[in-house]
Structures are given as structure tokens and as C-alpha cells.
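Complex shown without one protein chain; remaining protein chains in place.
Moving on to chain A:
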């Protein structure tokens, strides 16, 4: 046998395929491991240019038998000579710094992303990677982004040279890609520009390789619409290198943050236990105070002051180092918001002729406040460990909405200037941006993006992204609200709309379910039950267009009732793994604002094909029970079905129909039976300890002509509301049991944990002190009963008030997959059931979509998709929908708050309010009529702040009244008359309810 020599570095396998080994060193936990992986090089990777005739012959289809799409245009954008028609190749730094600009519809067309860049981006920032991938996927005809797998193409693969760093090797790989493209496309008259902000890479490109290369700034400068685009260029010291000659010598500053620790030190520190890692939470009341929860510490670690915060943003992942025990303190009791702090700072603060008195005054205020704090802490002995931030491994930066601080704008000078942007989120610092359009953008809500925060800058640097419109215009405020709550509101993409049935609104359910033609189209049709003979109707709020559910009831010969709940069969149209499914999963829920609805699924499905509209045949997923006279379940069955709703009622219409004794038809009889059964169901639920909590829900009436907000109304409840609700709860519970039975590890469920007793401590103390009442926390039943006992015979609203305050002490319900908790923890505390899910609103909630698919799998209708059988994937789905659900709620509330503010703006009035909190420097009053609450500061209650007396035990504040000079005592739960008016804060441009005690 001949012994072959050392294995060749590349080995030819077959025509067009060679293999090599990729060798690298991975360090983990301090150790180093040599990793060897195979790396295949191929000759069938196309350039994807439409003008190319060579690559058409080499492409091969993928597993779905699709050929790659040639996307890059044959007539790309023309730049001034000598460039002409061109494609762009991006470097990693451009993607990371300017992804917003890449997404801009007015620049960057025909872009090639080398695979190595994609890999680097993915390692540095996964969200940016996702955006870049989306851009490549969705930009077929408009933006035309492609990924070129340079690492796998034998034409462009480069081997790492001896002593070459990995970064240099990757840069060389990018240049090789540019060079290959330039040669490859030369005959079609298309040139290739490498855009990079890395000067060394640019130099190497021009000197060794003769590639056309530009910095981002230089490239944008070449564009015909460069003036509009320039403002959008990220504000980075590095990116500004093109105009360093200009006045930008602002780095000489006395203000300096400490540098972050190098990675090696952090790794070592975390391992040795001298450094800790966690997510920072900036206090809602004081933007200069953050806290980090660390396992092993009973209390969160405090981080106080901007030096210690060291440029951390709310939500960043930070590494912290503890401060000596002498510097430990209690959390601050003083409210401090970034909006009204340092208002006089100059965006060009480093100008020589400007004495920095503003800064020194501020530091004094700051110091005084801190000193006050320290004293208080010592008195209270509530010290907590403090720490400082030494590194930020992951930033939570996203796009933010804000407005330009008017006093930071120089109205005299035109041209580019530095201005401050104050963000809507008051936990965040203001951002410095450079713009030419400062004057124009005053009084506008704008979107900005944060780029960097160098140690020499007091404020982070960002750049302008876009303008949403004037402050307090409905459109701008709505959009701002959606952006701030991370609600995806853009129209559905083409890819998503392509998943809808081709027939559009013409789609019809088959007349006959046994029709062989129809069965050929949909083989599952045979498993559907025909329920079109049932007298089904739907009951919803007036004006409802997305009808998720419908009901029917029929007396059985044995005297029991057949009751059916029929839910829109959304999963017939939304198949797993499609773009439509991915979009729904990512949106997670529909969002309801006062004047707008943001759908989870396209309109065609939500309001037509899935919506269980009356008089037409619709597909449904039905839960059919046999209930006895006591509403106990005798039998339950689940089936996909075809139904025909006889009528769509509003709650009020349904109530009228039931109450109208002259109606004796079968439909009305069925509704009456449903009502009777629902009353029994409700009673059983309440007996089991279900809670009846309240939140100050209000509704804003819009003038139908001008769509201006008219009046505010507190939501009313009718018996028919709870009719529908009871059966939906019953359906959800039945489905939850069924899917848990079929998929014990991955069933999609919803739980609600019991509140810890500490949550109720303060409320109980107040109730005990003031009213001699208490709330029992032994069980949900005990809680419900004790809430019923909290009655004030003189004031019927008092009970509701206690319920509102109790709601705030409860835990939030959450979606989870059954493998994540043990069975006893599945409990839904509020509903007092052992297991629960959401099944009844698949048009507007993604949880329900998953539950539908799992139920379909459980009854053998169709096999369940792998993604709903995999714990990891279910975990990702649950996390996302929990977050989206919370955001949607906040967005909805913020929208109501905004419109209530608009209503109050027009009519200042005196209303009844209730004192719900008493502090030593003010009282918090809730006004039920508007559902608003506000702090009335001590300064606004009395002229003599020092004479006021706060009694912590009795929740009592005593002070001399402002106008009359008489002494007044305010206790918690007091009913007071307040003057309500809405004021616009001049700095934040946010409208707040201002309350004044009468």
C-alpha cells in the first residue's frame, strides 16, 4: 500500500465541488480548543445579476425544486462618471451602523451582501441580522438586496495567511468578492462600489486591488438625492471623518465617562465572582438611578448617578462592580426626570466662549439631592448595595420617538447644527443629533436612532430617521405610540398577501361537502361536519367586523341541551411555515387603539373569510357540549365544521330580543336557554372563587364626521356580555384539557399565579386603618368573598375602588407551554380553574391559532406541525406573544389616555375623585369619570409646605388650605372634588391631566 503524502489542502470531489478544512481556535471558559470543520467550495454560486448570461447555466434547484431568483437589475442606478451603472457591496460596519439607511426606500438599490459580512453581522447583533435578512427576502423588485456566498464559492474563497488576523482575512475576502464581481460584470458595463467606513480596508482596496471604494458619507454624497439622505447618516465619530476639517473639534471636554473594561478582564471578573452581569432597570421616577437584580442578592443592586451608570440605557445588559460598603444607600425618594433636568445644556457644550456654568449649577443641584438622599437613607437604615457599570455587553438600543428640544436650536444659523432630542420615554437621556432641518422639525414628533456614546460625550449621539408629523396631530401621535410600544403597523408585505386564497373576497365554502371536485382540492373536507342546519348567531360589541365566535343551543330529546361554540377557522387559511404564519406569530395580537385597529392577520381573513358573518357559509372549529339543566357537562366533542350564522347581534340587540316576550321562534328560545345556562355557569364559577375585579375602563366616543374625540364614557356591561363570556371561558377550559391530554409537554396554555401576600400589604393596612376592613388572601374564594364585604353603605363606588386597587396588586396572567410548569402551577387564579388556554379569538390572538392547530392534531384532523411540538420553539412563541400582549395593552391604554387628554383639553371641569395614595409631599387622586389619576403636589395644596404634617400610620396629610387658610385633613379613600384640566408640558410636549383640589 502506498502511503499518500500529506493530505492536500484542497481536494477535488467531483465536478465543481472541492473540500478543504477550516481550522480555528475556540476559547471557552478560559480553555482553548482547536476546531476543525469541513468546508466545501463550489462553482455553482451565481452572481444573481439579471444581465449576466454566464450564471444562468450553473444554477441548481433547492430542496423545493426552486431555482435561485436573479434579482440585481440590468439597469441599476447611474452615478456620475467614471462610475456609471453600479452595484454596491457592503462592509460589516455599514450594516451595523446604518441599517436604517439601508432600509430607506430612496437609496441603496442593487446591493450585494457578502456572506462573510452577514456572518459578522449575525455575531455582532442578531436583530440587525434579522433586519438585513428580511431586506434580502422582501426586496425583490424595489431594493434588490442579495446575499453572495463568497465563502463557499471557489472563485472568491480566500485562505487565511500566516500571521494574518481574522479581521484582515475577512476584509480581504470582501475585497476579493468585489474584485470578482467587478471582473465578472465588466462586459455588461456595470461597476461595483465597496462601501465601508473602515479606512484601512478602503486604502487596501484602492492600492492593491484597484476596487472603487467609498465611505458611507462619500457614497451618499454621490447620490442624486444626497441632500435628503445626508441627515439620516449615523452620527459616529468615525463616519464623520470626511468632514473632520470642519468645526467638529468638540472632543476636548472636561466631561469624561470611564472606559469600559476590556473583554478579557470582564470574562475573568465574571468567572471569579468580582463582577456581575444583569439587565439594568432605570427607575421610573429618577432617571439617574438604576437597579440590577442579581441572583444571590436579596435586594436589587442600586446604581446611582450618571458616572456610575456609565452610559447605560434602560434595559441594557450590563456588567457591574460593587462599590465599597460605605457608599451603599437606600433608593431615592425624590422624583427626577430627564426632561426637566439639565434643560439648559448646550448641544455644542464644548464651545470655548460658552462658560460651562450650566453644567456646574446642575452638578450642585445634583449633589444636594444626593446628599439629602444619603441622610434619609441613614435615617431609614434601608441601605442597599450600590455598584457601577463597567461594561455593556448588549445594548437595548432601538429606534426612539421624541422631539427636538426647542431651546437647543439656534434659529439664526441655517445649515447643519447639533440639537437635543428629548425622548418620549422619560427613563432615557436626551440624544444629540446633527441635522440641517432643525428649524423645520421643531414641533414635530420625530424618530431617531442612537448610534454611539463615546466617553467624551455627556449625551449619546444619534441621527434623525424620519418625521412623523406635528405634535398633537392624531396621526403623528398614533404612530409615535405604536413605535414606542413596538407594534408592527406597516402594511402586510407582498409575500404575506400571496399566502391568501387566490379567490379573494370571492372565496366560498363548498356547497356540498361530499363534492369530489372540492375534496380533490381539499382532502380534509371529508373530516368536516356540516352544521349549517343549526340555528347559530353571534353576539358582539356594536360595529364589530371581525367576528371570532358564534353560538347555538338546542333542546335534546332527553331534556338536556346541546350547546355549540363555533370559532372562526383561521388555521384553515393560516398554514404553519408560511410567510403569513410567520407574520402572525411575530405580531402576536391585534392592537386596538381608540381610532385605529392594527390587525394581526390581513383584512381579507379577519373581516371576511374567517369572520363568522351572518347569512353566509363559513368554516369554523366547533366545540359541542351536552349540558344538563344545571349546566354540568355531560359530554364534549370537538370538530371542524361548516356553519351558517342566522344573525349577528350587538349586545344590546341580543338583550332586547331576549327580553321581548313576543318573540318565540327557535333562535330566540335558544338564546334564552344560553342566557339561563350562562347564569348558572357564572354562579358556579363565582362559587369556586373566581374573582370579579375592576379596572377604570373608559371608552372614548368619536364624532363620526370629524373623528374628533367627543365624550368619555365608562363601559357598561349587559347580561348578554356575560352570556358570551361564560361560554367562551367554558370552551377555553374544555380545549385546554383536550390539548394538554394530547400534548402533555407542549400544549399552549395560559396561567395566572396567585398574588404574593406582600403585594396586598399596603392596601390591607390602609383598609384596616381607615375602614376596619381587610382582604383575605387564603384562597381566591376568600379573596373574592372579602372583596364583596368591602362595601361602604354611603358610597356604592367604594367597592369598585377597592377592586381597582386590588387589580393592581395581582400578578399578570401569562402564556406558557405545558412543559414549562408542573400541573399545580397551571392554575388560573383569577378564573379559579386548574387549566386554561385561549382558543376563542384566533383572528386577533396568536395563542388561539396555536391552540387551534393543537386541537386539530388532538382530534386527528391533521397532523400537528413540528414547530408546535418542540419545546424550544414553543418557548420562543410564548415569550413573544407575552411581550406583544403586554405591549398591546400598554398601547391601548396610552391611546385612551391621549384621547381623554384631548377631550379634557376642551372642557375643564370639576369632578369627583378618590384619594388612593398619600405621600409626605402630595396625594394621588383617581377620577373615575375619565379613568385618570394624578399627583397633586404639596406646593399646590398649601402655601406653607413646612407646616404640613404627614402621618404614615394613619395615611393622613394635614395642611393649611391655600385659599381659605383653614386647616384641612386628607385621608386615603377620601372622596374629594377636584378641578381637572389637561396641560401640555412645554418641554416634553406630552399632555398630562393636572388636578387641583377644590
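Note that in this section contacts are C-beta pairs under 8 Å (C-beta built on N, C-alpha and C of every residue); 3 or more make two chains touch, one makes a residue touch a chain; residues count from 1.
To be clear about the criterion, contacts and distances are computed from a predicted model.
Enquirer: Out of "Cytoplasmic tRNA 2-thiolation protein 2", "Multifunctional methyltransferase subunit trm112", "small monomeric GTPase" or "Ribosomal RNA-processing protein 41", what name does the UniProt record list for the absent chain?
Expert: "Ribosomal RNA-processing protein 41"
Enquirer: Would you indicate which residue among A:50, A:133 or A:929 is in contact with the undisplayed chain?
Expert: Of all options in A:50, A:133 or A:929, contact with the hidden chain holds for A:133.
Enquirer: Looking at A:84, A:393 or A:863, which residue reaches the missing chain?
Expert: For the chain that is not drawn, the touching residue is A:863.
Enquirer: Applying the definition given at the start, please give the residues of chain A touching the unseen chain.
Expert: Contact residues on chain A toward the absent chain are 1, 11, 13, 17, 19, 33-42, 60, 62-64, 68, 118, 122, 126, 133, 136-137, 147, 149, 151-152, 577, 863-867, 869.
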